[in-house]
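All protein chains but one are shown at their positions in the complex.
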Amino acid sequence: MSIPKYKTAPLKTWGKAKELREKYYRNYLSAHDNGGLRWAGGAWSFGAIPAGLGRDVFPLTGEPYGASIAFKKDFSLRCLEAVEKKGYARDLCSYMRNYWGSIILDEFAFGGKFPKPDFHFQDHICCSHSKWYQVASELEGGVPSHSIDVSVGPYKDVSKEKIDYIVAQMHDSIDWLEKITGREYNDDLLIEAVKNEFRSTAKWAEICTMNKARPAPLDEKTMYSLYVLGTLAKHDGEFADFYDELADEVQWRIDNGIAAIEHEVVRLMSDTQPPWGFLKIFRYLEKFGAVSIGSLYTFGLIGIFEDKPDGSWGPRETPMQKGEKIETRDQALRAMADWNLSKPEWQHFYSPHLKSEMMLKIAKEWHVDGVMLHYNRGCEGLTLGIAENRLALIEAGYPVMTYEGNMGDEREFDESQTMSRMESFMETLGLKELAV
Amino acid sequence: MIDKFRQWNKDRHQYAKDWKEKTGGKVMGYFCTYVPEELLYAANILPVRILGSHEPQDVTEPHMFGMYCPFSRDCLAQGLKGRYDYLDGIMIAHSCLHIRQAYTSWDKHIPKDFSYYLPVPQNLQTPHSTPYLANEYDVFKKALEEWIGHEITEEDMERGIQTMNENRSLLRDIYKLKERENPPINGEETMQVAITQQLIDKKEHTELLKEYLQELKTTTQEYDSTRLMLLGSENDDIEFVEMVENCGSTVVIDEHCIGTRYFWNNVEEAEDQNQMTRIAKRYINKPPCPTKDWMDRNRVKHIVKLAQMYDVKGAILIQQKFCDPHELDIPAVKKALQEIGIETLFLEFDVTVPIGQFKIRVEAFLEMIDNDDLF
Amino acid sequence: MTKEFWRWKEYNWQDENINWRDADIISAGVDVGSVSSQAVILADGELFAYASMRTGSNSPKSAENVMKWCMEDTGMTLDDLEFTVGTGYGRVNVPFADKAITEIACHARGAHKMYGKTIRTLLDMGGQDCKAISVDEKGKVINFLMNDKCAAGTGRGMEVFADLLSLPIEEIGDLSFQVEEEPEPVSSTCVIFAKSEATGLLRDGWPKNKVLAAYSSAMAHRVVALLERIDIKEDFAITGGIAKNSGVVKRIEKELGLTALTTKYDTQIAGAFGAALFGKVLCEKKRQKMAKV
Partner (left out) sequence: MISVGIDVGAKNINILLLKDGEIIAKNSTNSGFEAKENASNLLNKMLDECNIDRSDIGFITATGSGRKDIDFANKNVTDVTAVSKGVKFLYPEVRTIIDVGAEEGRGIRLDEQGKIVDFAVNEKCAAGSGAFVESMSRALEIPITEFGPISLESTAKIPMNAQCAVFAESEVVSLVHSSTEKKDIAKAITDAIASRISSMVRKVGFESQIIIAGGVAYNVGFIRSIQDYLEQDVVVPEMPEYLSAYGAALYSEN
């Protein structure tokens, strides 16, 4: 196998992404200083709705926060053990357990005490979503919680009644927000936020689509630090602008043949969240000339895709691009409900086979040579049906490697065993460690 | 008479095959108690709850990752082993993630001519869930009609509702007897009746139930031992209940989906509401599965009520390994029960239950809540 | 036959100052554990004799052997035991027992006698499992937890280790402290995987004692987690084989910031002792019943 050699260059927008992320947590922490509000909820929550309470309302999303804790291994371990002490099972969602632990220990991962939110605003598609904040509220001594059920079935079966059910809950949630915050709701801010969400989530999908290029301009390890913004506040205008900027740079990398890794011999895709404490596995793969071009997870957790006229998979056309009117509260909520129901990572909750179809699309259109599936004990939701995905990929002729671990509980990840398994997998793909 | 129920439970597959033979009707295997059997009885379809066999198995690993609950893996194993080859159709009602996989893998790998995923709201505490669910029933009804090839009339529907209501009410009557100081029926016997309720043609089950009820009302046999409550997810483990009762206890009440959660409430009469709305309300108001019990903890309140109603001395919290919804409830349930002075014992179930390891826990638990005279 | 380092010594003891024939009630307890069995004989509730042996594959026989060894040279026979309570794994197969009671209740009762009435939390580290027990002022169990489906933190785990390192089980406690500095605990407490992890460390040239220290603290940490879930009280004690392993005990105390109660009795007999105490009470009840008839 001939070893190609490509130009590489660090991402210019990298610093900006880091900055935005830090600012996000700063805003949340300092919200009260100038009379603002802070709320906590899931990364999939309809953040655009609380945005209608004012520009001084800041979120803390649970999953990214749980992952940030996972990076700090010692703190994470203390969090997990604190939760077990309270009698909660060890096999529950590890983001959730890290998050609860942070509450119980009353320590914030970025220093200081745990900054209690003024309310919880969640949505519900996996078994743990609403229960997460039900328990959080109990641990925090009664923070008011609200959650919207969005688990109405796959987008292909969407109906007016399903949308009505979600939208009715959204309308109620606005009344609830007004009641518990005593603030008057501003529909213009809602509409603005909804449009930002459409922009950012479609743009992220576009950026992922650019990674079809060979050599890949981005590797998955880098993408993790970029998609995360969308999990923090997809409705945030600054974040949407950032993705525009990022898209331009990725296009520039493609035009100038700048690759994510120097020697792109084979292209892999992964799936489910990685064990956050051990991202070095991706660096390890690079030694063999293997680049992970992404996954349904990194693409479709926030990116909104659709089948394009030419049959390929790409960013979904936004209502604005389609020239659809979004002028009233109801229009905004309906559009947002429909938009989110088409989220790739929301489809497999009803059938792994729908997920397999999307994974096969990626494998084909992104020119994937092998697949690496993380059987993630930390997330029942995204690991759902992964064994069936594996079968489908193998049936389609893709070599698949699986490894067990946990995105947020390092006690369930066996580093040496996983590394030797990857080595075996590289050998089966005919790769040797490159002498560089 | 209990032996008839025991036999039905043992020969569940044979019963269903004979039923098909006898009636020429269709059999529907279902995965979760949120399935509205009213519609199936209206369509003269025999609903059969798909359950596991509590044997170690090696066939599900390729289809379901081992971190999902052993019950769902055990169910899938039955299908992969061909034990349900007589089913004409399968269906599931949207509830927890785990059992969903048993359905989706079954749907792909095991032949059948009808398969249906019924959406059910997870947010039962909003009024908007009723019209949404009622509409999903309409859609489901159409699918059924297409399958069986004829319309399901209002009369059929009413018959379906009455069949279910009558059977559920009789179970309530049986449980009424368990409130007595010395109940005439123990946990094992109750479980036989409750399991078969989900396996046998309700009309037939109802007839036997009526006779059995008479027998119990006049029975002299009484159980006088420590009154226990069984709480948890799915539990059809007869061997386990026998072990618990042989240690000197009687299970007088339960809160799991092979038991009270299945039959506790009925479809109510309401002039101003159509049938689908009435049925929807029944399933929305039934004692909830933890996965649907938020933001208020209505299930915990219900459990406390039952514990007091049945004057239990202790509660055994059984949980299918990896069952997140229940893991998210257990600390709250424990707390609530301890606050009213009821001790709890937590046990984690797997496909096979290591009776030996559990026996000592149960014995020690009973020694803990009794045996004061030894000190 | 290679030396089995994991094996505990077998022993028996009798109180010469007691003439059992003068006693009104002779009650006994026999604890047939998975690894070892103990027998205790009480003369009017006072400890008269005890013995400890390893359990053979035939538990009725093991029960009989250990009881016979306990009464060795005393002229006592099984018929002299007015009331015997069996406990432990083999509690139901003790041919000469009048009743079976779980080791959880028996350990609590025994510890209450051995460590005094103030005891509130008991940690019993047996061969195959590990139990955290809350006890009231009467020695009655008010709550208990057992480690589930995993032998990490059990006596057996330590034995596997003793074997791996070819060090006598009685000595590994002290040896584990003969290190320059306390190492990080091994990451895996699973007996089998800890074993391979340890092998790895030894291959990296770690001295045995250091590996031992790393495993002991991992085990201690695991056990402390169990204790914390049952909310441990200040007056706590450790019974069972591991109680003799200072390497684990001291580390548990360190992590808890508490000192375990001590006793003049042999910690391994707590179960049999408790059984014998129950035996005495049950014996009195039996007599009362008889009297009524």
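Here the chain labels run A, B and C in written order, and each chain numbers its own residues starting at 1.
Here is the rule we use: contacts are C-beta pairs under 8 Å (C-beta built on N, C-alpha and C of every residue); 3 or more make two chains touch, one makes a residue touch a chain.
In this text the structure is predicted, and so the values were computed from the model without any measurement.
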{"item": "For the chain not depicted, the shown chains it touches", "value": "A, B, C"}
{"item": "Contact with the hidden chain (one of B:7, B:274, B:357 or B:371)", "value": "B:357"}
{"item": "Residue, one of A:138, A:338 or A:423, that touches the chain absent here", "value": "A:423"}
{"item": "Selected from C:58, C:118 or C:178 as touching the chain missing from the view", "value": "C:58"}
{"item": "Residues in chain B touching the chain absent from view", "value": "55-59, 61-62, 350, 352-354, 356-357"}
{"item": "On chain C, residues whose C-beta touches the chain left out of the figure", "value": "32, 34, 55-59, 89-90, 92-93, 128-129, 149-151, 154, 156-157, 160, 190-193, 195-196, 199, 202-203"}
{"item": "Absent-chain interface as seen on chain A, which is shown", "value": "387, 394, 399-400, 402, 404, 412, 414, 417, 420-421, 423-424, 427-428"}
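One rule holds for everything that comes next: only the chains that are shown with their structure count from here on.
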{"item": "Pairwise touch network: line, ring, star, complete, or other", "value": "complete"}
{"item": "Most widely separated chain from chain B, with each centre as the mean of CA atoms", "value": "C"}
{"item": "Whole-Å gap between the CA centroids of chain A and chain C", "value": "50"}
{"item": "Touching two or more other chains - residues of chain C", "value": "none"}
{"item": "Sequence positions of chain A contacting 2 or more other chains", "value": "87"}
{"item": "List of chain C residues in touch with chain B within their complex", "value": "101-105, 138-144, 146, 148-149, 278, 281-282, 285"}
{"item": "Sites on chain C touched by chain A in the complex", "value": "187, 225, 228-229"}
{"item": "In the complex with chain A, residue positions of chain B that touch it", "value": "61-65, 67-68, 94, 96-98, 100-101, 104-105, 107-108, 117, 119, 121-123, 126, 128-129, 131-132, 135-136, 139, 290-291, 294-295, 297, 321-322, 324-325, 327-332, 334"}
